[in-house]
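Chains shown are a subset, placed as in the full complex.
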Amino acid sequence: MKNVETRNPRPSGNTLPPAASEEGQLASVVAALCEAVGGLKRPMDRCLDRQPLPSRDAVVNIVEALRTVLFPGYFGTAELTADNMTFHVGSTLDWIRRGLREQIKRGFCFACDDHREECDGRAESATRQFLARLPAVRELLATDVQAAYEGDPAATSPDEAIFCYPGVLAVISYRLAHELYALGVPLIPRIITEHAHSITGIDIHPGAVIGESFFIDHGTGVVIGETCIIGKRVRLYQGVTLGAKSFPLDANGKPIKGIKRHPIVEDDVIIYSEASILGRVTIGRGSVIGGNVWLTRSVPPDSFITQAQARQNLFESGDGI
Amino acid sequence: MKNVETRNPRPSGNTLPPAASEEGQLASVVAALCEAVGGLKRPMDRCLDRQPLPSRDAVVNIVEALRTVLFPGYFGTAELTADNMTFHVGSTLDWIRRGLREQIKRGFCFACDDHREECDGRAESATRQFLARLPAVRELLATDVQAAYEGDPAATSPDEAIFCYPGVLAVISYRLAHELYALGVPLIPRIITEHAHSITGIDIHPGAVIGESFFIDHGTGVVIGETCIIGKRVRLYQGVTLGAKSFPLDANGKPIKGIKRHPIVEDDVIIYSEASILGRVTIGRGSVIGGNVWLTRSVPPDSFITQAQARQNLFESGDGI
């Protein structure tokens, strides 16, 4: 192996296995792993009391089905006609209702230390309220699709934006997840947005509040934190962070949960690629934030912020990059 | 639910469902969604006139098959020998030809307002021309693989670059998509590059023109815009944006499509991580652009640009980050 010489040393604690039979070795590894599980304080209780965790695959299938009823013909089967659409949307929604209720129940059980008997009723209610919100979500998404078409000269039609744009896909998932978050459903909203994050590189926390006509172009690396508030007609480019700059700790040195710690971005703001805006600051209406800026203070409306002037160097003057 | 208190308020427009039967509620949601579809101006017409949209899954399968004929043994079945290779490549190409022609036809229909009867012939011709280009694409890709091996000290062989490197995968997809783009095929090229974007985080528009021996290392967050022109032996790192800085609007306030608005990067340029270069500027031959730079002007050959000096602060002097 030609690379052996350049390898890092093993981390300490490495114990070579004794020269034992394969079965014997395997048995000791199994015992050590199962003992480790038993020694965990809390996480592992979940799986031992027969309350199944939510299923990521099931949640992803439900989100994909939701996309087909929100944008029939673009996602899922392409054989829709005006005649069969009502049947298609109706039967898909019925399937969604049953699957989603089950996953929401598992989410409530996951976060619930006792009173598990209430999880059923809460799941039933949350599912019903979620479905009632779908037409309003559909309206919001239509404004987002139009914003994508108008915000990108490379877009040849709104169809292309629905069909191909990762920013549109991430916003669909976010708007669905946000409805569940607002209904108090644990875990499921995060599974939905993390699935979109995995596909698109765009990480929108389901707790963020985002106005109409929102467009993220390209999008890889975008992070929008839990307590962000974003106005109407805002446009972000890839790599933009709307994050927290620091957070207060409690008496035990743990971060206090739930503090408002992310930016407020007002209407008609544009933020260019790789800008990081951190803390509970306000970006005033109509501002433009240039790329690669690190910004931890509020700026008034119509501000125009850019990075400090780059340096031009002579190759002779230094030691390379 | 411990988190309820810290949640954002519901967006306005929230209407709780009436206390109705499940069937009644579902029916009203279905009706509202189908009405929304009918009310859309244009996008939804597509799915109602029995012209199936291109299938993302089919396009992705075709791209994967193309990889197996371009790099037999690295992708797809690993059981190739010198004897069976011609048979394998031939039968796979035949399968590709038929599937690609169908998807290209759907792409033409997607962009075509009338004269649908012409889509068949155009698809036939574009497919034929595309296949004829494959040996030339293969030659270009061989230079890209070699550039990856030579440009990354961590690469142990060109094989590893073909087998593992996301930058190589993204460039394979781009070079295939670019050929279809140059033949005027709508939508399919973008589906191909967006699939690679989803897997690698590298977003190369199929319209960009990129010379031989091109290497993107790591790659997550790279964006290369539609009208970029990139020379030979160029190397980019993760997070580099070659984008547009602004775009002129037409009389209706919509961006004018098709303007040259992205950078020209000449031969032998290296651009480090997270640099953003925007607008129709020229990065002169042999230049090195440091990381995290925001650059919106041209620089002459052999330039060496770095970010302004960072500040070193005392912890005592401020309010944290």
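A and B label the chains in the order they appear, each numbered from 1.
The definition used in the following text is that a contact is a pair of C-beta atoms (placed from the backbone, for glycine too) under 8 Å apart; a residue touches a chain by one contact, two chains touch by 3 or more.
This is a predicted model, so every value here is computed, not measured.
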Given 2 visible subunits, total identical subunits the whole complex contains: 3
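In this section, only the chains that are shown with their structure count from here on.
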For the chain A and chain B complex, residues of the former touching the latter: 2-3, 69-74, 78-82, 85-86, 89-90, 93-94, 97, 111, 128-129, 131-136, 138-139, 142, 145, 150-154, 156-160, 162-166, 181-182, 184, 186, 199-201, 207-209, 218, 220-221, 227, 229, 237-239, 245-246, 257-259, 272-274, 278, 290-293, 296, 306-315, 318, 321
In the complex, chain B residues that touch chain A: 1-11, 13-17, 22, 25-27, 29-34, 36-37, 40, 42-44, 46-48, 50, 52-53, 55, 110-111, 156, 186-187, 190-191, 194, 197-198, 201, 203, 205, 207, 220-221, 223, 225-226, 239, 241, 243-244, 247, 254-259, 261, 272, 274-276, 278, 288, 290, 292-295, 299, 302-309, 320-321
